[in-house]
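With one protein chain held back, the other chains of the complex are shown just where they sit.
In order of appearance the chains are A, B and C, and numbering begins at 1 in each one.
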Amino acid sequence: MSAATGRLRLGVVGLGRLGKRHAENLAYRVPGASLVAACSPLEEERAWARETLPEPRLYDDYADLLADREVDAVWLVTPSSLHAQQIVDALRAGKHVFCEKPLSLDLAECERVLAEAARYPHLQATIGFMRRFDPSYKDAFDRIQAGAIGRPFLVRSQTTDKNDNDGFFVRFAATSGGIFLDCTVHDIDVARWLLGKPRAKRVFAAGAVALHEGLREFGDVDNGVAICEFEDGKLAMFYASRTQAHGNDTHSEVIGTAGALAIGHNPRANRVEIYDATGVRNECTPTFFDRFEDAFLQEARAFVAAVQGGAGASAQAGATLADALEATRIGMALRESLKSGEAVVL
Amino acid sequence: MSAATGRLRLGVVGLGRLGKRHAENLAYRVPGASLVAACSPLEEERAWARETLPEPRLYDDYADLLADREVDAVWLVTPSSLHAQQIVDALRAGKHVFCEKPLSLDLAECERVLAEAARYPHLQATIGFMRRFDPSYKDAFDRIQAGAIGRPFLVRSQTTDKNDNDGFFVRFAATSGGIFLDCTVHDIDVARWLLGKPRAKRVFAAGAVALHEGLREFGDVDNGVAICEFEDGKLAMFYASRTQAHGNDTHSEVIGTAGALAIGHNPRANRVEIYDATGVRNECTPTFFDRFEDAFLQEARAFVAAVQGGAGASAQAGATLADALEATRIGMALRESLKSGEAVVL
Amino acid sequence: MSAATGRLRLGVVGLGRLGKRHAENLAYRVPGASLVAACSPLEEERAWARETLPEPRLYDDYADLLADREVDAVWLVTPSSLHAQQIVDALRAGKHVFCEKPLSLDLAECERVLAEAARYPHLQATIGFMRRFDPSYKDAFDRIQAGAIGRPFLVRSQTTDKNDNDGFFVRFAATSGGIFLDCTVHDIDVARWLLGKPRAKRVFAAGAVALHEGLREFGDVDNGVAICEFEDGKLAMFYASRTQAHGNDTHSEVIGTAGALAIGHNPRANRVEIYDATGVRNECTPTFFDRFEDAFLQEARAFVAAVQGGAGASAQAGATLADALEATRIGMALRESLKSGEAVVL
Partner (left out) sequence: MSAATGRLRLGVVGLGRLGKRHAENLAYRVPGASLVAACSPLEEERAWARETLPEPRLYDDYADLLADREVDAVWLVTPSSLHAQQIVDALRAGKHVFCEKPLSLDLAECERVLAEAARYPHLQATIGFMRRFDPSYKDAFDRIQAGAIGRPFLVRSQTTDKNDNDGFFVRFAATSGGIFLDCTVHDIDVARWLLGKPRAKRVFAAGAVALHEGLREFGDVDNGVAICEFEDGKLAMFYASRTQAHGNDTHSEVIGTAGALAIGHNPRANRVEIYDATGVRNECTPTFFDRFEDAFLQEARAFVAAVQGGAGASAQAGATLADALEATRIGMALRESLKSGEAVVL
């Protein structure tokens, strides 16, 4: 932290669409944070940073940013395949690190990062499962902690995207890890988080290609369903889709012995209802980017608070590397089950 | 009642669209009732009765039906202008009488009917404000009685129809009494019923012609708004419309000192929600006929139960002639206020 | 059918809670039907019939009712273990037969009934999956047929009951067939019906005992989840529960390539919303009995129409014996998967 201001000095790495949003949040909307540096190999993105951010030091090489001694923490919004090594490098350079999900699509690599991180217990290392910071998910979590639904034992959760006719994700299929590792990994984290982090025991998955035939060559599907059994008699059901007509519909339910909570059932875009010849309707959040705008901000605030060790920081903590490892482990088992048609024991 | 069966023997008068529904309900769906006679001046309607109803005696003249000694009660679904005299004639013939609203659009005539009815206290005379029998309105009424919202002091209620491009109601404007007497009269009855039958003290109304210019020559509007003050500090707000795009939207709210109830806020046609490119929507009840299908049935059952004097009959009783008079009195004051632009003291 | 009246003469068998409802519907609310006979071994139930129904002939023995030549069709609301034989007996006696679900919990027995029924193609034999006749389910079905959601490929459906502290179903566990055969069988039929009757290929199920430990000795659970893969790339997810806090929550969704439909998402009891210190809420349908009141009636009307061969009768037809066999087949595979922890190939 800056000795002068007591503010956490951050460097953002990667300035694509999501990187830009993180950068703006860190620059202008997070008390206690200063965005002092940004890194991108693309001149276009650095130009954006130059115009938009408050005088950041700009780098085209990650190593140079890590060498900047006035950077306390790095914020990685880079391609997934780089995450693991970039986290390790950041920790070795003495920086706290926030990294967008996934940690890695390779279990051994996940474990290597955890082992390395264990050597730097004073450094914060968080994976960006932003749903935990969405005010509605947070409210549900708090209600569960307060006993509002008794003992929670079942989570149903879905990540479904509006159909993209361009099929970006088809081109992305070779490296996405498949629908369960790309989408359901969020639901896996939500389920574990809301159910008290039980260990997974057995999973089963199935899928369908509804529209995007191009996925077949990658063994992927555009709609996937799954069941996950946890060790203490807890359960989760997942649904992931790339083909919704109405928008991004991220919805979770948690069912307990004394009640249930639904988070985001109707993915309403705002508080407007339209009455016309088609009936009564609301429009929907088009993308996760719109749906979780506030979550991304809260996530950044929580990370800074966690590093600064303020009151309640631990309660607000995001997903640990261990959480990310577990989500990957379950996601890979789902992929295996989809392929084999058999239940997979973990 | 039939000495043999103990059933109430009814004769329905008027077999238009609503009359047919009442006839079928009375014939097949009301325990304790037998529809034994039907009256219509139109051969076509009598033919329908011949085919559809269980062997009714058919009349083309109301006097003949009243002379039928095996008819215990008459059910009037006739043009509004006939109601008052037909009720009087029925009572004089010793028949119980149910009559569709309105009692009359003329206050003196209303009072004449009440005076006549007072001579036949053993005969049931009910005006068809079916909303009281809708299960949701009934549920709200019961909750209020049970104290669920403390002391109710404000009702907001609306009767709004889907726009009819054919403008049937424009042609009907000369005799309908205007929007407040034709539509709002239901809301007036609802407000009085839910608020404990307070006396009206002062009203104000205003209106707009949104689409149907033809109404202007009758001093009528296709959208009307109104406020009614009652004597004990209670209030009502009304809205009536002929021009809704989405359907028949009958909605009431009652606000109390400890809570509020909304009845029918979203006029959903059924339990289906549609997710498509326009968002998430439900279709709406197209007409009052669809919305209140069950209410018409319950209303018939309650009338028969009231005549038969079963347990709880009084609690289930429909609108009395006095209720109908009061609704007309308030509706006429609203019409006067619309015309004058001034508040009208009752 | 009665030569005199052209009405279908029915005999109801079994007069428990659901039997009574069916009897009243058939007696009073189904055009073209006459309830002429009723059968129950219990004097108490026959006494109810004597008082409530329109002069039925009463039997304490099923064989006697079958011998009644003025009965055209039997309506079985008897214990599940009797269904198969009673259907066969009815067909052999030349009667049309409606039987509450399930056909049988034994596959061989199901097949035996189908074989027998094949000998009586002129007789109607229907199993009571009433959900098909619920107006909202019917509306969804019709929309799908009309292409409103493109090609449907995924159904998510649940049958969840309000928790019964008395644990009736625990005592019933020995003979219920388990949660999937008792509850999910409805969802299986819904999924097949809405997806165009695809053949099941593979299933997986898991479960939890949330509250009712007594179920463990029967290998049963009080919450079950399942996935069913069909042969043409279609999918279903099921959830069944005995332990909901808020009511009977029967909810189905069908997802297609161009949209989705949700049926009964919020199990609202009626159109009332309550505003108080707890927020804005609606109460829920307490039991399936309340939720499907109208469906039971429509089901009876459709059966009578089907026997009478009126226009559109086939479109309205309920579940066939073959449908019931398939639902049992899938339900049994789910039970097996729950027990083994492995996917079951059909």
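In this text, a residue touches a chain if its C-beta (ideal position, glycine included) is under 8 Å from a C-beta of that chain, and two chains touch if they have at least 3 such contacts.
These numbers were taken from a predicted model, which means no experiment stands behind them.
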| note | Answer key for B:204, B:275 or B:288 versus the chain not shown reads B:204
| field | Hidden partner chain, touching residue among A:259, A:286 or A:341 | value | A:259
| request: Please pick, from B:63, B:174 or B:343, the residue that touches the omitted chain in the full complex. | output: B:343
| remark: Note that chain B touches the chain not displayed via residues 149, 151, 153-154, 156, 202, 204-211, 223, 225-227, 229, 233-235, 237, 239, 241, 243-246, 255, 257-260, 265, 341-343, 345
| remark: Absent-chain interface residues of chain C come out as 244-247, 249, 266-269, 274-284
| note | Note that chain A touches the absent chain at residues 28-29, 31, 135-136, 139-140, 143, 148-149, 258-265, 269-277
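By definition in this document, only the chains that are shown with their structure count from here on.
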| field | Of all other chains, the one whose Cα centre sits farthest from chain C | value | A
| message | If I count C-beta pairs in contact for every pair of chains, which pair wins? | response | A-C
| query | chain A and chain C are the same sequence; what rotation (0 to 180°, nearest 5) superposes their CA atoms? | reply | 180
| field | Gap in Å, rounded to a whole number, between the CA centres of chain B and chain A | value | 56
| request: Return the distance between the CA-based centres of chain B and chain C, expressed in whole Å. | output: 38
| request: Specify, in ascending order, the residues of chain A that touch 2 or more different other chains. | output: 244-246
